[in-house]
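A short worksheet on the structure shown next.
We show some of the complex, not the whole, and keep each chain where it was.
First chain written, first letter: the chains are A and B, and each begins at residue 1.
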Amino acid sequence: MFLFDDLTQIEVVDIIEFLGTIAFAISGIRLASAKHFDWFGAIVIGFVTAVGGGTLRDLLLDVPIFWMQASRYIWCTLFAFIIVLFFKKYLVHLNNTIFWFDCIGLGLFVVVGYEKAMALEYPVWVCVSMATITGIVGGMIRDILINEIPIIFTQELYAVACILGGILFSILSYLHVDLVVTEIATAVFVVVIRILATKYHLKLPVLRGED
Amino acid sequence: MFLFDDLTQIEVVDIIEFLGTIAFAISGIRLASAKHFDWFGAIVIGFVTAVGGGTLRDLLLDVPIFWMQASRYIWCTLFAFIIVLFFKKYLVHLNNTIFWFDCIGLGLFVVVGYEKAMALEYPVWVCVSMATITGIVGGMIRDILINEIPIIFTQELYAVACILGGILFSILSYLHVDLVVTEIATAVFVVVIRILATKYHLKLPVLRGED
């Protein structure tokens, strides 16, 4: 998130990132606990879910790995673990809240991913790819580690929301819209797509196999 | 493929690369469709199958990721998706053609992988490793994502063809054979091994477990 560090809204963004990272980590920890992983396994899955996408993005862009620059991502994961450990019975009632955090986190991850590639002057389609990778790869690695087919490939417009968010960012940048407005519009756009898609069960068509 | 960009045969190589990338992407998209992935999932699997090996190679060599330098790999994948979408019923009759493209693509990937490591003055065994990684890792990631054991570990001399191709390249380089001749000989050698191995069902022995 260090791209934001010199902006004035740093506190708001930090809180959003905190909530997003915790929401992503909680999703990993809950899936790990359903598979009877031990405590450490659950924490690893939570951490990988939260930082996996940004890690692949930073490796591909050949920039320093973001979570190795600040310890707060590990603290967020440990905090998420404590939440699941002590409140797992009540988490079901919080599913809606967690879903909101997850959506907001995704919107933010898309913005961060896009801006990291943009700062390196990559073309638009690379920026959109990095925004999407930041959003979806953590969940993909989580599902590989728990030995399931990545849910991303069947979930309601999850990756599509990232791609459309990235495209909106590029259009607004092209039109020289103010950066902060562009960031907020993109994040909100991603959140709205995800909420509508989940509410109305919008999915991409399935490619029927010939088998 | 940008290693070839200043050679005179750029058009021929570009067409071969185009066909190889499409063949690799088609194999991913078809396997994804057999697992009922949505459209986006199928495109991702196709893309990963086509570029996964080169991506790991470029990460290990610490050079810019090849598919982030030119958008044609994404276009190839989308083109492959359209082919599968509209012509999936007829693709079975084209299995032979696709197999040919796949073999030619593999031969080309081996040459590119070897040359990228050679350009960085790595020893022969690293060049052979990079040639093999370029050829096989895309299919390995594809199989991990669809939650199957990588077929590469049981397929007819697939990885062995890459290794032997890399060894032939190193021998011809050592003998100071002309580079273009070396490239063509290596690619043809890989194609021939794959075709013979598939025709006569040549496989490596299986290591019997003690269980």
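The rule we apply is simple: a contact is a pair of C-beta atoms (placed from the backbone, for glycine too) under 8 Å apart; a residue touches a chain by one contact, two chains touch by 3 or more.
Just so it is clear, the structure is predicted and the values come from calculations on it, not from any experiment.
Here 2 copies of the chain are placed, and the complete complex recorded in this file has 3 of them.
Here, only the chains that are shown with their structure count from here on.
With rounding to the nearest 5, the Cα superposition of chain A on chain B corresponds to a rotation angle of 120 degrees. Averaging C-alpha coordinates per chain places the centre of chain A 31 Å away from that of chain B.
Touching chain B in their complex are the following residues of chain A: 59-60, 62, 122-123, 125-126, 129, 140, 144, 147-150, 152-154, 159-160, 163, 203-211. Contacts from chain B toward chain A in the complex involve residues 29-30, 32-42, 44-45, 55, 59, 62, 64-65, 68, 71, 74, 84-85, 88-89, 91-92, 144-147.
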